[in-house]
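Every protein chain but one is kept in place in this view of the complex.
Naming follows writing order (A and B), and every chain is counted from residue 1.
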Amino acid sequence: MSTMRSLTFDAIIIGGGGAGLRAGLELSQSGKKTAVLSKVFPTRSHTVSAQGGITCAIASADPNDDWRWHMYDTVKGGDYIADQDAAEYMCTEGPKAVFELEHMGLPFSRFDNGRIYQRPFGGQSKDFGKGGQAARTCAAADRTGHALLHTLYQANLKNGTVFLDEWYAIDLVKNANGDIVGVIALCIETGETVVVKSKATVLATGGAGRIYASTTNALINTGDGIGMALRAGLPVQDMEMWQFHPTGIHGAGVLVTEGCRGEGGYLVNKDGERFMERYAPNAKDLAGRDVVARSMVLEILEGRGCGENGDHVFLKLDHLGEEVLNKRLPGISELSKTFAHVDPTNAPIPVVPTCHYMMGGIATNVHGQAIAQNEDGSDRIVNGLYAVGEVACVSVHGANRLGGNSLLDLVVFGRAAGKYIESALNEGVEYLEPTQSDIDAALVRLNRWNESESGESVPELKRELQQIMQNSFGVFRQEDKMEEGVKQLSDLRERIAKAGLSDKSQVFNTARIEALELDNLMEVAEATAIAALTRKESRGAHSRYDFPDRDDENWLKHSLFFPNEKRVGKRDVNFAPKTVERFEPKIRTY
Amino acid sequence: MVNNITNFSRSGLSDWVLQRVSAVILAVYSVFMVGYLLLHPNLDYTTWSGLFENTAMRIFSLMAFISIAAHAWIGLWTVATDYMKPTALRFGFQVFVILALFIFLVWGVQVLWGA
């Protein structure tokens, strides 16, 4: 391995989705030598699947809209464990970030006055919950993520970002001081392994929905960034918080945007009843996603589900008329016909809550700097490491993310990290060069797979992992099931450590990539499971039969999972926004 | 921008327009010729050469010959650049076509005015 090639950049960004590309753009514009390394060609990243829009108080649909209302909704939606300084930053910087996207060419839909079209989304309100439903989600039909991702890729091309397309990041390189000084990466096309050195390593690897058997997430969402951080000994935050999106197409798991309900669609049970009126009398179908998903599961469990097995409910859209569907929701009609064999203009779409989003991740501040914890429980910045987007936990989403806030999170914090790294590099940072043994440490698991003789197969182990998570860590959770799940995962970890890779070829070896991804799925699943078992309350997306109430006395906290001891600690939630009064925790109803 | 020294006008747009204009001229000329032949079922040499003594007919015919040359050149150049990858073969073919078209054109002029 002494002949391993090394590449050096001012900043290396791992992941070419919305957050990575936004960070890359900021740095390229500032003249830094920036590379975006992605295991797929950037426009194949999962941001492309975002549909409904990007929520932001740009005061287009309502000229009196206020970012404070957006911030209130975000904090309430997160069930009060969203960091209020971060939510404040996102909601104030948001309009700038959205206008920049428009200036780059993002083809937003428009109102008659030429301004950006905004639609209502779940959990949105005016006047701090007192002024009724708001329409705050900026949309490009129902293809906002596609439009956003392509626009950002194009802007990076324009600004000369270096792209390492179809390269796979294996592990972070840590120097003797514990600073992150680069990453080991594998060129998928040639099989060459290189060390990429940089003073700023940005994880923008997205989510890990593939730990569940049923997910709206792309096949590539395997939690690579979380896995790398955990193997580097760093803690991850709020990993028990997984969002189940109310409307995944039954059977296929493909997402149907919340924008469907924003445009006037609603859910019905087998009796044709609009059941959300019972669970959320005010917001109805536009309550928080966690609330809607739980209501759906209750309907199904109580025997009011639709279909032969009563295992789903219907999303009714036909009353919207063909024109609205064609103009505002064209992609949905296409997906519905392909995956549900249903034309929404004349029949309802069968839907079921489906794993969608990881609220947890690597704890960061608003600059994207990764945070670990000192012995005394205070925050410690991890030098050289940044995280942005779904892999990060800033935390603006708390225990439950609002629809449309993920795209905003990507661009606001991608941009913020870029700006911060630029100034840090200008001021000058020096870290110890990694030694050969630092590099070798990051090569351990690649070598393990490369030298494996025989053993259980990767797809089979992956299927088992997904099934464990689906069964024990779904919408509703309880102690005994979770304990069993944690035990099964621990057995599975041992089996994965002995699993075999039969294809050892160099050129475009996707079997090897899938094996490396399995390691990351395992890390994410275990962190999720142990954190979920430890948080003994119900908050946001984390809902326990045995602890049905929110426990602000003990758990108005972030959870922090430490990989070495497999221990869950706590971290304070930020309640100190800079320009507004803090929002005190209240009972959360819609 | 791809530059190419052997195409007709150095501009894709002019080539494209020329090909279409020449096609229209050739179509009109063909329709006229077919119509003329149908209207004169027992055509003899005197009538035929009388037709070509008319200056308007000579101009019309010359226009059609030039159109054939331009149309064929643009079309065959396209075929050559699509299918003939070895440079020597492609260039040789292009020179051959240019020469042939030039010879046919001069010959056509001679036929029209020389008789």
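In this section, a contact is a pair of C-beta atoms (placed from the backbone, for glycine too) under 8 Å apart; a residue touches a chain by one contact, two chains touch by 3 or more.
One rule holds for everything that comes next: contacts and distances are computed from a predicted model.
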### Query
What does the UniProt entry say the missing chain is called, choosing from "Holliday junction ATP-dependent DNA helicase RuvB", "Spermidine/putrescine transport system permease protein PotB", "Sarcosine oxidase delta subunit" or "Succinate dehydrogenase iron-sulfur subunit"?
"Succinate dehydrogenase iron-sulfur subunit"
### Query
Given the contact definition stated above, which residue among A:Ser28, A:Ser49 or A:Asn574 touches the chain not shown here?
A:Ser49
### Query
Looking at A:Gly114, A:Gly303 or A:Gly428, which makes contact with the chain not pictured?
A:Gly114
## Note on the structure
Checked against the full complex, the residue among A:Ser457, A:Thr534 or A:Thr589 that touches the missing chain is A:Ser457
### Contact footprint on subunit B, counting only the chain that is left out
1-4, 7, 10-13, 15-17, 78, 81-83
## Note on the structure
Interface residues of subunit A toward the undisplayed chain are 40-41, 43-46, 48-49, 58, 98-99, 102-105, 107-116, 140-141, 143, 146-147, 150-151, 154-155, 157-158, 189, 218-220, 252, 254-255, 331, 334-335, 338-339, 457-460, 502-503, 505-511, 514
